[in-house]
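Please read through the structure below; I'll follow up with questions.
The complex is shown incomplete by one protein chain, all other protein chains being positioned as in the whole.
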């Protein structure tokens, strides 16, 4: 999980013997199912509480117990949160991968490992820190059955000692983790402290890495994107969630369930103002969402690749019958079942075109947990305004890892329920045709079932229809309706979140990225800058594309579209959409299941630039 | 169904009063479920037997009984078979549409109608031919219960009389239709003859249209594309068909059942050498095909849009686990349920990219029934050679209408079963890795279940795997496998049917089309030629694209991609694939459920050319 | 001025009609649509409170032909249950009528059907059961009798799926069977179903007049066997009158279908069958199956089983009516959540 040595990745510039502070990466190698996630997030949270910009990433296998798993914690005083290929500090807690893990350490790296393994110190360019795990745990008051579990606290304590992590912050993090229940906190802290002290007493520090408190994180929050998206949905007034479990989207629904229980029970009766339905599969899940959307509720589902494929037919129905729906696709690696626990941006083209025939969808592309929150509520406004399914394309990296963010901003506008006619409206208007373009924006008016008016009813259908929603095979009706849908899609261009542009005067090359690829881009641009190379940058936040993007492309000679898939899907989309500029679009696409890195981006970029 | 008057469509150049021979179109307007299909195909077949180039198209509603339906028969001495917007001769047999039908006749047109309707002759620029339908039928020996049915024979006889269609050929056509059973032939002929004679005796001919025997059709055949495709599959050795009924693909399976019964029962036992399974839905249908393909059989399914959407997840599995499969998509109008009985080319992009993640598929694009036959067998060779699903994208127009063709050519090469290792091979090789690129073409070797060798077994899966087909989450394994699949896709480019190019020296504009859009293109080019405009033409026959297409584009300043969908799907694909030429790609896309016409294409082309 | 009969809420029968049917004349589905109109009129249902949901098929088209003043959703093949689940969960004031076919429910939609029943979604679920795929022209559906012969599809070698037994296995709270040609019984059961609290499964045998091309069907074509075959593949559909029966509880009635085949209907005698006894209901169906009989009437009912909405402990108000201030928590609530996630 450390593809380090092979590339000349940036390492912090430092003089021999000088300490390296808040600018390195820790990797914890464990076996899954052993509870190391607690230890890792406690370490991460303690660092976060010390004000140090951090990002944690979990690389876990698609099984439940017994396979190798890695967790990286990047500390970056400069605030970079992208994955870094090299980790300087290894906590080797998995005997089956230990030699491989050690081999990936850079010179000067550090290896913590259980002393009882008695491994040979084959490398003389790294520091070895053996920890007497078994002894320390045995010596603690932990009951025998839980010893395996608290064993992880040994590395928490040892690492804290050697890197200078504040023990109080470790305790605070444990308190957070165990919701302030003192017994487990004490049990764990006992081991942390023992290991901490043992390390200070017994391990002479031979490495340069250490941490220092910073002020930069003041007021910030630490959360995963799935929780953020769920919270956004809750503040978007989500009313029905229908879903079918699938990694990595499941935790979005889990979080929604928790937040809803917390925030959306009726204060008087304690009853729910929302429904959550675990469907029998994804076809049913999206069907329920569409049924609820048709009936006037804000409804959503969350899924990943295989589920997205199963939603193809229903997505086309919702598009064509014009029913609002919100679909989160937390992307993992495909084709097919692929790598269920690895991240990708491989469904963009697929979601955009989901469904047979001439179907096209609005897609939102969050990069940060703040955008997960924002798009979480905004997706409903868009879906109801446009009367169409809206896809939110997150990914495993964003959804399941912990990210630092400014606190989320409360929605800056009231809920937009779109063009819904009430009985009073119908009285006033005296007529109603469900699919008529009254306003010229392609968006028709709808009525909800239950509207007490003789004019209210219409018959929703996936078959060809005229303005009155009556079945029609007339060529004119078909083309008129499709032309209106095209107008509506153009209206969507105006309504979706605009790209964010950071343009550099005189730069001839521009980067386009979206989603989590944003984070290594930020870092890559700085790296390029440090080499005197300036590139502009546009971050897409939604599909369909709109003029900002075209204009940005127009102003640059070469546009690099950076993305984490094999086929360069968004590069393809841009070429399709802007043929006049297609020849300046260069695809930098790479997918191996790990988030892209600044190193990969700069190398790929420079290679292409040099090859010109 | 006759969008005639509105456009300045080509009408045969003729002097006032001079006869117009073998160059006009008949439209029969009836109510569905009244048996008019027999009458129409008998007329069509009689004309075909007279050696006149004909094409029949059925425009039928998506229900079973009681709604308007139209049948056009185009006669073209020059051999054009595309839909023509104008029909000169109307057989008005549907009282609910008769006025609309009449209003669409061009000046000089003809209207046959049942005399008992006593309609007003509101137009003085057309010929009215009332036929005493009820009387003639009553006078015949047909039993009362069947009178409604034989009523259609009245127009067969009347039209034959007025246009000079040979009654012997009508009788031959009836014989063909009723498989030489004399009773129904006699019953129908009696009415035909009575109407024929009545018309000759009572209707003074006031129109210029007539037919004349030609020699051009000698040896040719008349068939629908679905039957042709089915026959191709039979000669391709299809072994398992699993399907779920859906218009317009059902008749492909029906035809396959008939041909298989005829040609592929074991002569000794009378038992089947093939299996046909009506599945419970499309998900199961393609699952069965993939199960059979994995086990080593040539297996196929046929479906249309909604079924295609439901096959998304399984198509991705077959792509990634590399299982041969043949999927016919007989396209109808989408999005969603759309217009189930209208034609389109709206699934091309969708089939090409079917499945989440970076999935891409080989697609064949037949234009003619001869290609339906050829691709019917060749699809299996490609699927087994490439170990991947192969989609054959036909359409309702091609699949369900009757087309004239040269007889089909017997497959010019033995069946290519691809890279399959037997027990003997394994003995010789001493090793086997399912997903290893031994030959550098990206195509690995496979073994079939049941191969009696300890090395033969492997574990097929949709999850990430290494060369030995073992589950792997290693980034290197993932990228190596995807790179091999990309190599394989490049191999596919070399193996799929090449485009057919008709290039005109010095032409600056080229047309690209595929499928049934070919037919109006042929005519449109002649029309343009007659105006002194020469355009080159490339007809795509498969995806992925290959160099012929690129080179063709490179040699022309403007490329018009003509297709029957809303979004210009293949134009988009070409822009994606050849960004260097994207700006010369102009999309001429139109979809209203009717086949494109030469008139629409030339008008659209000239508009764009003039707008330059 | 002619007087128009109106019901309790002042609506005429006309107000409950839909668009003109485009189904074949004589199709059982039309008869069922008419009974729905009659019952809705008689029960004085408020049209705006009714939703009509369906899948795809001739049967699934029929909601367009009744209750034109009610919202309808003609969705996807086999997927009506999920649409109904979504809509009724968010609006419990709606009276939901679902119409499906035997292909729609028994083949592609079997999974959704069973899971809807299991959830006891409040819905009158009508299966217009004709044993064939009407709209795609005569293939066997999963409810076709074993051994039955159709011209198009040959002999059906597979055992039929029994919609009622399937519903019972999924713990349905209301299961009834009827015959489209017995309007009185259809109306009675429809009324019962509309009064039921959860899912009411109504399996209605609904003959298809068109795919009447039984091998042995010489009767409808007096012209004799010689003509029969060729006359069939030509899409000629003779107009047919609907099949009608009238018989008493306890009786067995032999009905000739359009295709010349026969089905045996047996009307449940309320005296001898206790519809609250699940095991008895299953036994009844099993025995009927063995005797190739179709039991009609109310087979099983359990008025106590709670609906999905009830077990989900939702607020009484329909969720769609909740105002923004209920749906969107306050800024303070967000601040509270943020505080929990804060660094320091």
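Going in written order, the chains are labelled A, B and C, and every chain counts its residues from 1.
Throughout what follows, a contact is a pair of C-beta atoms (placed from the backbone, for glycine too) under 8 Å apart; a residue touches a chain by one contact, two chains touch by 3 or more.
Bear in mind that the values here come from a model prediction, so they are computed numbers and not experimental data.
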Shown chains touched by the chain that is not drawn here: A, B, C
Hidden partner chain, touching residue among B:200, B:221, B:433 or B:533: B:221
Options B:203, B:295 or B:433, residue touching the unrepresented chain: B:295
Full-complex contact with the absent chain, from B:167, B:433 or B:470: B:470
Residue in contact with the excluded chain [from B:167, B:200 or B:275]: B:275
Touching residue (missing chain; options B:167, B:200, B:415 or B:486): B:415
Residue among B:49, B:177, B:488 or B:575 that touches the chain left out of view: B:49
Touch list for subunit C against the chain that is not drawn: 107-111, 114-115, 118-119, 142, 157-159, 161-162, 165-166, 169-171, 278-279, 282-283, 286, 311-312
Positions on subunit B where the hidden chain makes contact: 48-49, 51, 217-223, 231, 234-237, 239-240, 242, 259, 262-264, 266, 269, 271-277, 279-281, 283-299, 313-314, 317, 321, 377, 404, 407-408, 410-411, 414-415, 447-454, 456-463, 470-471
Contacts of subunit A with the absent chain, listed as residue ranges: 32-35, 37-38, 61-67, 143, 145-146, 148-149, 177-179, 181, 183-184, 187, 244-247, 250, 278, 280-282, 306, 336-337
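FYI, only the chains that are shown with their structure count from here on.
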Averaged-CA centre spacing for the pair subunit C and subunit B, given as whole angstrom: 36
Subunit A and subunit B: spacing of chain centres that average the CA atoms, whole Å: 45
Residues of subunit C engaged with two or more neighbouring chains: 76
In subunit B, residues with contacts to at least two other chains: 61-62, 306, 336-337
